[in-house]
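Notes to accompany the following structure.
All protein chains of the complex are present and in place, except for one that has been dropped.
Then we have chain A:
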């Protein structure tokens, strides 16, 4: 408007009459009216209670079972691992457990560690992602973050370097189902496909090679605590070796909290016996007990679990939703009462 009059008369310097400049932009101005607040509260309370109940029912239909094998039947191995001198000795023990009710659907096997701090800063930093993605240069010269697990005593670069890889969980399990009227059957587990797709295919790569994997890792040393070199982690499946070994990848995804579980295998339901899941009955786990936990007063366990549409068995969310719903409802009632008693007519407006 005023722009048209530029240069003419006293209006030349008159500011534009735009909504923006005059601060009259059309706007939505919500305010906390009793009506909206109370209806939102009641509505939220209802939504929360419905969600909570739904989640609770879902969670209650899942199964989870934990078997602590730190000590107990594995006491022998526990004692043995107290002494580093025995590191090379094998120790196998068995833990028995009973599944009272069949686990229906997909069943997942986890190993759990208690009080193992994978989230310490220096621990988490102690890895070389460039090496894990297969860079030749990083293979030869690991990142300084890997210290002191970057080079072995002979000066050879360690692959994979760093504290995280070095401390890789190296117990292995065999789950046996004892049929009531038949022979003991080894529960078939998928040991592949337990990683994130992105980890397996993008974040972790073996160093490029034309020949064998061993060739690719030539000139590197295996991590200090490892019993096998990285290119020979899985003797059964040559494609599961090197940095793209599933167990290694799972381990390399550091847990946020000191108590955690990591996926070990998924029940192979192709077997007729396990086509519906894990039948009820007696089971035993045959454990190759390698990982020492007595240093940090930790515990090891095996977790067998089914999942729901919203994840693993976790009672927190349903309960939290129910509690929130309850609190919201109480708040809504209190607010209603106050509104009716005090606020309805409001105190007289001044003026």
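General observations
Here is the rule we use: contacts are C-beta pairs under 8 Å (C-beta built on N, C-alpha and C of every residue); 3 or more make two chains touch, one makes a residue touch a chain; residues count from 1.
The working rule: contacts and distances are computed from a predicted model.
Think of the chain that is not pictured: of "Phospholipid-transporting ATPase", "Large ribosomal subunit protein uL2m", "Trafficking protein particle complex subunit 6B" or "creatine kinase", UniProt labels it "Phospholipid-transporting ATPase".
When the omitted chain is restored, the residue from A:56, A:273 or A:317 that touches it is A:317. In the complete complex, the residue from A:140, A:253 or A:269 that touches the missing chain is A:253. Touching residues on chain A toward the chain that is not drawn are 9-17, 21-23, 25-34, 37, 40-41, 44, 48, 51, 55, 106, 108, 110, 116-124, 126, 128-130, 132-133, 135, 143-144, 147-149, 163, 166-167, 194-199, 202-203, 250, 253-263, 266, 292, 295-297, 305, 307-314, 316-317, 320-321, 324, 327-328, 331, 335, 338-339, 342-343, 346-347, 349-351.
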